[in-house]
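The complex appears here without one of its protein chains, the remainder shown in place.
As written, the chain order gives the labels A and B, with residue 1 at the start of each chain.
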Amino acid sequence: MFKNEEMEINLGPQHPSTHGVLRVKLRLDGETVVKCTPIIGYLHRGVEKICENKTFFQGQVWTDRMDYVAAISNNLGWAEGVEKLFGIEVPRRARYIRTMLTEMNRLASHLLWLATHALDIGAMTVFLYTFREREYLLDLFEAFCGARLTTTAFRIGGLREDLPPGFIKQAQAFQGIFLDCLEEYETLLSENRIWKKRTVGVAKISAEDCIALGVTGPVLRAAGVPYDIRKAFPSAAYAEMDFEIPTRPEADTYARYLVRLAEMRQSHRIIQQCIDGLPEGPVMAKIPKILKSEVNEVYHSIEAPKGELGYYFVGEKGGTTPYRMHVRAPSFVNMQALSKMVEGRLLADVIAAIGTLDVVLGEIDR
Amino acid sequence: MPTMTLTQTLVMGLIQIVAVLVLIFVMVPLLTFAERKVIGYVQVRLGATRTAGGHRGLTGALNRGMWAMGKVPVLSILRGLPVFIADILKLILKEDIIPEKADRAVFTLAPILSVMAAFGVFSAIAFYPGVLFTFPAGFPVVGGLPFMGFISDVNVSLLYIIGLASVGVYGIVLGAWASNSKYPLLGGLRSAAQIVSYEVPLTLSLLVPVVLSGSLNFREMSLRLATGEGMSWLATFPLMAGFLIYTTCGFAETNRTPFDLPEAENELVAGFHTEYSGMKFGFFYLAEYTNMIVVSTFASGFFLGGYHFLPFGLQRFIPATVPFFGQPSLIFFFGKVFFILFTYLWVRATLPRYRYDQLMDVGWKYLIPLTLVNLFVAALIRFAY
């Protein structure tokens, strides 16, 4: 009469908390996850192939649409990758502005992460509080480049235009309120017993596993490895900035939460330094009207909010388009850790694990 | 009180039942409206504003004028209030889908069971300890008879209420099972385990007022607990602790955040009612909100002093000669009910959700020992006094 059966259940692709169109095939024993298989590809648009048919100048608009919550980081990776391919030197002011905007974008991305992660675990109010602050940032992006999400913020060789009038004042206003707002989120979550129960010790993954799987970003740093590309291979103006790499040894969801909050504080610091030390000068280097590449290949990576975002370009003789373009998308690589994190744990932990990995499906599927 | 004939008793009962039903059917939609508004305000939003707040229709002319003057339209808190009518209309008019593989009979029975269990409880709840008003002498059939603040004055009403309330879980479990779908099944299992475990501390925490007041009758208990009649002043403390425990268990019993696992939308999409639509879903919805009202009336009646002004048996410090505050009143009772309902929404907006196993931990490892200790303290006080 009683038999023990495992149940297979599809979490997604239409599901409120898989952050898009992720499909996770779960084999459940009761509520315990026996096997977890993420299935991706529902948002595949072939960005890499499209970029091979577009010029270096045009290609940037497609990067906006990969990690759409951190479009400026993607733009930075693209622009710097192409500049590396052609050996273009970017003016100092442009590099400062790029750094500032990228850090603002990191804040926006982390705020969105906090919002959705908290919502997944059930704290619905944090969602709207973080979106309130994100609104300031999106307004700043809109003031700078005219769009809020699909920014296309940078140009190869620098920036299209200098900062608009009033931008610094607006940014200072945001800087003034942001730390208080962070404290509000912490009041709601950090010490909350339910939040702690849901996150402490959940979805653990050791530093060895992280490195073996290629996991980067806050997930790796929460496992105690202080690897941050902003320090390891500084680009833009990061070499001139003074900031720390927050790490935690626990490697669980709560540690990742703390690491990301600490990162937000560091980003706040970097933005402040950029505002204070913003140099004068041009924002655009002299570049030829049409970029023609040589036989050459370049890998350039930056620290995106989700981890190491790498662009790989292969040029051909006289080509105006990349011969081959590949993106090392942090979400895609980090996603591999999901099975390792949740197998043997409960269904509710899968949701927490997806949230803590901070995946964006546009970037996974590209 | 004049003795009533059988007809008069029946008609009177009918009138009272209809009155209570109307109360429920008004309060539940208002509660959904309040939920939108309260959670909206907590989240720095405005909540529902569009119904009767838009540009078109009867209200549109007024609204347009107000906006043109640079002002938010008048009665602006109530903009969006008609949304509850829209809610009801939508639920009634929506197509009622029964999945092909579902067990049709049980699938239909489940929401009815839920809603009946929730409504049945009201027959033993006393909204007011005495006569609300007397029908005028010329009134057909029931002329000259008093209209009481309760449907029936059962002596063991608490037993009846607890017994009936625990039937509600069958609605959820049967509905989940009959849907023949995976997400509802998980939701139903969670719900069964949750309600069974939380029934224990809930009932145990209700024993504290029983022990202290020495009665099982809702009306008497409420009156005695409020005035502290025949109780030591020490009784306030177990009542306070009991109130906290009771509300916690009540949150779990009604499947509300932070214990809303059966319908944890971020894990199980919609939990046990994933496959339900139309008015069948509406019944589950109605049952859930009615249960919230029931839990609030209990907390109000037993712990917060019911019809009297001060909670936890502190009413003894206000002599009965004081006008208004010294007298029992319907306003106090419903004020407390609304406060607890507000707390429901407030907590929902603030707290994250427990995980299934942690929920069991909280129930068995913390709440049950706590209630037992509390009960022991209450019994000691009762014994010593």
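Here is the rule we use: contacts are C-beta pairs under 8 Å (C-beta built on N, C-alpha and C of every residue); 3 or more make two chains touch, one makes a residue touch a chain.
Here, contacts and distances are computed from a predicted model.
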Omitted chain, identified by the protein name its UniProt record gives, among "Acyl carrier protein", "ABC transporter", "3-isopropylmalate dehydratase small subunit" or "4Fe-4S ferredoxin-type domain-containing protein": "4Fe-4S ferredoxin-type domain-containing protein"
Among B:Gln16, B:Thr49, B:Ser179 or B:Gln358, residue touching the chain not depicted: B:Thr49
Touch with the omitted chain, as defined above, among A:Asn192, A:Gln266 or A:Ser293: A:Asn192
Touch criterion as defined above, residue of A:Glu48, A:Glu142 or A:Glu250 at the omitted chain: A:Glu142
Selected from A:Val61, A:Ile168, A:Ile245 or A:Val314 as touching the chain missing from the view: A:Val61
Residues of chain A (touch criterion as defined above) contacting the omitted chain: 54, 57-59, 61-62, 125, 132, 135-136, 139, 142-147, 150, 152, 160-161, 164, 184, 187-188, 191-194
Touching residues (missing chain, whole complex) on chain B: 38, 40-46, 49, 55, 67, 70-72, 76-77, 79, 346-347, 349-351, 366, 370
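Here, only the chains that are shown with their structure count from here on.
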Geometric centre distance via CA averages, chain B-chain A, whole Å: 45
Complex contacts: residues of chain B adjacent to chain A: 39, 42-45, 182-183, 186, 190, 257-258, 260, 264-267, 269, 348-358
Sites on chain A touched by chain B in the complex: 7, 9, 15-17, 31, 118-125, 127-129, 132, 188-189, 192, 194-195, 197-198, 346-349, 351
